[in-house]
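Report on the structure given below.
Below is a slice of the complex: some chains, not all, each in place.
Labels run A and B following the written order; every chain starts at residue 1.
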Amino acid sequence: MKAAVLHAYDEKLSSDTFVHYEDVPDPKIEKATDVIVRIGGAGVCRTDLHVVEGIWRSKVDVTLPYIMGHENAGWVEEVGSAVTGFKVGDPVICHPLVTSGHCLACRRGDDMHATDSKFPGINTNGGYAQYLLTGERSLIKLPKSLAPKDVAPYTDAGLTAYRAAKKASRHLLPGQYVVVIGAGGLGHIGIQVLAALCAAEIIVVDRAETGLALAKECGAHHLVRADGGEVDSVMALTGGRGAEAVIDFVGEGDAVAKGLAMTANGGFYYIVGYGGKIDLPTIDMITSEKTIVGNLVGTYPELVELMALADRGLVHLATKEYRLRDANEALHDLHHGRIRGRAVLIP
Amino acid sequence: MKAAVLHAYDEKLSSDTFVHYEDVPDPKIEKATDVIVRIGGAGVCRTDLHVVEGIWRSKVDVTLPYIMGHENAGWVEEVGSAVTGFKVGDPVICHPLVTSGHCLACRRGDDMHATDSKFPGINTNGGYAQYLLTGERSLIKLPKSLAPKDVAPYTDAGLTAYRAAKKASRHLLPGQYVVVIGAGGLGHIGIQVLAALCAAEIIVVDRAETGLALAKECGAHHLVRADGGEVDSVMALTGGRGAEAVIDFVGEGDAVAKGLAMTANGGFYYIVGYGGKIDLPTIDMITSEKTIVGNLVGTYPELVELMALADRGLVHLATKEYRLRDANEALHDLHHGRIRGRAVLIP
């Protein structure tokens, strides 16, 4: 099959060619619960750039060359002998983790903390390809309203944004405020999820007018340009208290310090984006009683929930399509901020 | 009345005399809801040392000279015209905040986040004195089993430890682990509260053998000497996962980084002690999905709950008594680690 393969890290992202479009062997069914999916679309994620940079080398065990792509949807191509819930041709979206379901985390509903899992596109071959090897437990059948290429980025960008926004929605009350920092691939979904799941007023902070325009379409109530005065702006909007929840989809540069400064006493700062540092005196956590919440991708049931929102039109994904052979173009466009919403590679 | 008064900050804590024992005017009833309490005992807190150092100058609005002492208990001496729930002579313990009860935080049960409050001993005169001005809403009547001088430190040291331990107990399950860092004035209460409120196994980390011995008396299941290898020790005890909750009563030096390292993926790091910094890459919060929880003193109902534990003998406070005139000795003993449990000043 054809795939876009990563052969070498590029710490400064200075090369024109991050991945090579080439022929590789087809994946094969190995276990009775395995499934091979024909890719309909694979989302392009900032994490893929971080993988190219080599940031993930110390976090996961993977050797080059391998195939990136952890946001996948398509059609069932082949099933293992024990697979009973899916048949060839079924349109499916793939939860990013492949688990056995036996560990205590899975049993408690926290499958993204499974002790025995694979993460295609991160620590094994992913979906920048024609076919993907995954497992039955990872699949969700798509309703007719949703085409694979249009929903692929929900599996990670969408699901991560959904999980963080859902956590915040559990404590946000009418009359309270939530700040979303960054209205990009994840942020623009987070805004829509917040609008669907709670009645807090949504303030969006972004550096770019295009981001703010997208935020407005997504349901933001207040737009703040990140021009240096964003903390003051949020304080003014919230009567000086700050926001009861801040969801930071940037997580680098001064976003972290500013995000924490915008958080009300007793409030929650959700960190989703990464690349930067959290750096503050412990006394500031004591006197303010703030909470800093790390956020991973969501669970399988949360992806089902997100699909329910998408099916009802409550969440819409802004995508830009590229041919798989043009993966490098997509990665560079993402790197240089030229994508509104999310890039999707189509084999 | 007599009081131990702070006249000047001492950033290096190098002086022999932090406070001066001298005559000051008696406090007076000002509002109909005011109450004057004759002090039975006033706890000596590490925060008092931090006040002397001037660390709190930027956090609160107070001018010297003033009287420290935010852990107070005694007997009602005089009540304002609107006070109906207490009469002269009642033995009482004082919640550290004085509030009107009108703001939304108080209405929601989060009175320690009140927008209109005073904090005697922090931002107004406290209990290193014969008498204290407080309010009716701050008082809890003591059962006969509890003498004011024996319980005074519950109001801040105890209440803060209780709140953090209670938060952790809400998610700790049998088969899981909780680490307590620091078995001092707060920590030794936190251990007892954990033992009363949940069935997780309690691991205590302390630099001193005396701390570990006190921890054992308090119900710790595993003792770890903080000699450099404490992260490895905790990992070994927890089967390599780390602890589902870590409560850090130290909050300075390498305790913070080590505390975070001991926390299991998906787990909670509760920061209570202060003086140091939190400093970590955002990616570490993402991949681990940890949560960092700031902790302030507890609410009035939480002090009632803690008194219920004390009344039933489920929590016991280790104290060392000093005469009020010997406040400097108590402060120095605390500074140099010579106190087991908590010092209490008795007028």
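Here is the rule we use: a contact is a pair of C-beta atoms (placed from the backbone, for glycine too) under 8 Å apart; a residue touches a chain by one contact, two chains touch by 3 or more.
Only a predicted model underlies this, so the values are computations on that prediction, with no experimental measurement involved.
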Given 2 chains in view, how many copies does the entire assembly contain? 4
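Throughout what follows, only the chains that are shown with their structure count from here on.
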Centroid spacing, where centroids are CA-atom means, of subunit A and subunit B in whole angstrom: 41
Interfacial residue positions of subunit B with respect to subunit A in the complex: 55, 59, 105, 110, 112-113, 251-252, 256, 265-266, 271-296
